[in-house]
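All protein chains but one are shown in place.
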Amino acid sequence: MAAPTVPESKQLQYISQQAADSRVNVEFETEDGMTLNIGPQHPATHGTLRIITRLDGEQVISCEPVPGYMHRGYEKLTEVRTYPQVTTLINRIDWLGSFANEVPFILAAEKLMEIEAPPRARYIRTILFELSRMANIVLFLGDLGAQLGGVTAVFYAFRDREFVLNQIEAVTGGRFHPNFDRIGGLKDDLPKGWIAETKKCMTRVHDFCDELEDLLIGNEIFQARTRGIGVIPANVGLSYGLSGANIRGSGVDWDIRRDHCPPGLVYDKADWKVCTHPDGDSFSRSWVRLQEVRESAKIVDQLLDSVPSGPVMAKVPRIIKVPEGEAYVATENPLGQMGYYVISKGDLVPFRVKIRSASFNNVSIVPWVTRGVFVPDVITILASLYFILGDIDR
Amino acid sequence: MNQLSSADTEAPPADQQAEAPRDERREALISLFSAEIGDAVVGTHIRAGDDLWIRITREAWLETARFAQQRLRMDFFDFLSGIDWRPSPYGRDMDSQEDIVVHGTEPKEPPAMATGYAGGDTRFQVFARVFSTASHEGVTLKADLPDDDLSIDSWVPVYAGANWHERECHEMYGFTFNGHPYPVNLYLPGDFEGFPLRKDFPLLARRVKPWPGIVDVEPMPGSDDDEGAEGGDS
Partner (left out) sequence: MGLVEKGKIPKRLNDLLALSRKYSIWCYQWGLACCAIEMGAAFVSPRYDIMRLGVIPFPASPRQADLVIISGTVTDKMAPAVRRLYEQMPDPKYVISMGSCANCGGPYWDSYSVTKGVDQLIPVDVYVPGCPPRPEALLEGIVLLQERIQSEDPVERFRGEPIVVG
């Protein structure tokens, strides 16, 4: 039992050292080239990733991301929270698609408890999952434009994202930390008139996609800045654990929703397709994401027509104790594959939760993919890989 | 893929699945592993139609990864991390058993140390998961680490994505990965003391202040009985 007692002198030493560390916010020349520090914070970002690049002229020799400025100790905190409390925490991992974070954890707990959510809950879960995907990727597309100098896209994205958030808020009460998923079902049923409203919202999402395709994806400057930049071959991407649109942009036809969807989500009830792009560059990743929003809207449209009636909550005990066992459940989240490896000892709290978050793997390829590119392309590559800092650092 | 697993999750792990339905595909996978690395396969566990666990020796860790990637086409690197099987001070009450002592309550007896699927002999284990994007099958690999030598071969030569995972595991558990190209802290500041994910790492904020749910109890909505008012204290 080693309780670390940190003396004050040591704390000061640490803070000064760290302050000195973060003072390296300027460029300085070294013997072989120049070191450029990007970050840890930038007004255009939400979250903090520091990147240290070594340059030779305009070309990147090496690039090392320094994550950890957002590390909040999720894996430890899940060991001291009860199962219902954990969902409150894990909402905040990928904060743009919060509901999607809850689902794999709840599914893992359900798998261990051998509970199945009623059919209506499964449909609503899938719909909300897709709505949070839209809220997430719509902002990505706007942000991508902003990072590449086309600020207009952000305004469109924030405008149309509000309509999706309204729908999520109408059901869950939270704009983007719903904490709505429960072991065995959902907290509440849909509000009256929600299905019709959501249908209207989906036409807006389709319009947004068309608009953005003209505005951004079809833009000549955008294409010039993204095509052929940051090419990731499929086998390299897989060995780095890239998932989601990043790996589909490299031509790997693999989507968890279609191929091995965990029980509890009903993607097989809708007719949709998985989009891939063979190029593997920044453009293809962005293009695949835009198509995913379209497909999501299609899925939601179809599922809305066929939501079965019935209860939204299965019979579960008041105080949840999950039986002993281990389970790994992964779902196709907006950022890629997100999985929870839950080890239970039959207690109130999980014994160990390994959170496999998508951005962590997606960003770990940055040193590989940025070798030899030019400085502006680093921004393109980072924007197109699409990470959320909470999802890297947890 | 199959529906919710019908395998009994409460059955004792490792090698005992007589009751459970058979899963030929995963059994075939185990025999492939056994054929390649032989005695290095120490324990296995199958949840039929769902998942597979294989425990291997520490020496065969890198070789197994290479075999899985190159021969079994498990091309997708999922994650790598560690487990500390020491009984957790949390979970029997809302506050940690060690913190309860500080606030003047008797702690409950900790249970004996028990390991999970595919067994285990030591306190620390490294576990990793790889996945095949072609056949959509994954396997969770585990390896024991003896207490006096917490080191294991790095997977970076095989799965490049293991780089960051091993750095994280290194700072969270204190494991050493032999052959890792850049073994420095990923998340925590350089002079952070302790290994946060070990079970004996104390959360000091909880020492100072007990779990708010104990002090500030709200009755459950819609219930007259005060069962819910115990704040989750079972």
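A and B label the chains in the order they appear, each numbered from 1.
Please note the rule applied: a contact is a pair of C-beta atoms (placed from the backbone, for glycine too) under 8 Å apart; a residue touches a chain by one contact, two chains touch by 3 or more.
In this text the structure is predicted, and so the values were computed from the model without any measurement.
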| query | Which one, A:95, A:194 or A:374, makes contact with the chain that was left out? | reply | A:95
| request: For subunit B, enumerate the residues touching the unshown chain of the complex. | output: 187-189, 196, 201, 203-206, 209, 212
| remark: Note that subunit A touches the absent chain at residues 15, 18-19, 21-23, 40-41, 43, 45-48, 68-73, 76-77, 80, 88-89, 92, 95-96, 139, 154-155, 158-159, 162, 175-177, 389-390
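Assume only the chains that are shown with their structure count from here on.
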| Counting in whole Å, what is the centre-to-centre distance of subunit A and subunit B, each centre being its mean C-alpha position? | 23
| Of all residues in subunit B, which touch subunit A in the complex? | 1, 3-5, 9-10, 50-51, 53, 69, 75-79, 81, 83-84, 87-88, 90-94, 96, 98, 111, 114, 116-117, 127, 129, 133, 136, 138, 140, 158-161, 163-165, 172, 185-191, 193-194, 196-197, 200-204, 206-207, 227-228, 232, 234
| request: Note which residues of subunit A are touching subunit B in the complex, please. | output: 1-4, 6, 10, 14, 17-18, 67-68, 71, 73, 75-76, 79-80, 82, 110-112, 114, 116, 235-236, 238-243, 252, 254, 259-261, 263, 318-319, 321, 323-328, 330, 337, 339, 341, 343, 345, 347-349, 351-352, 354, 356, 360-361, 364-365, 368, 393
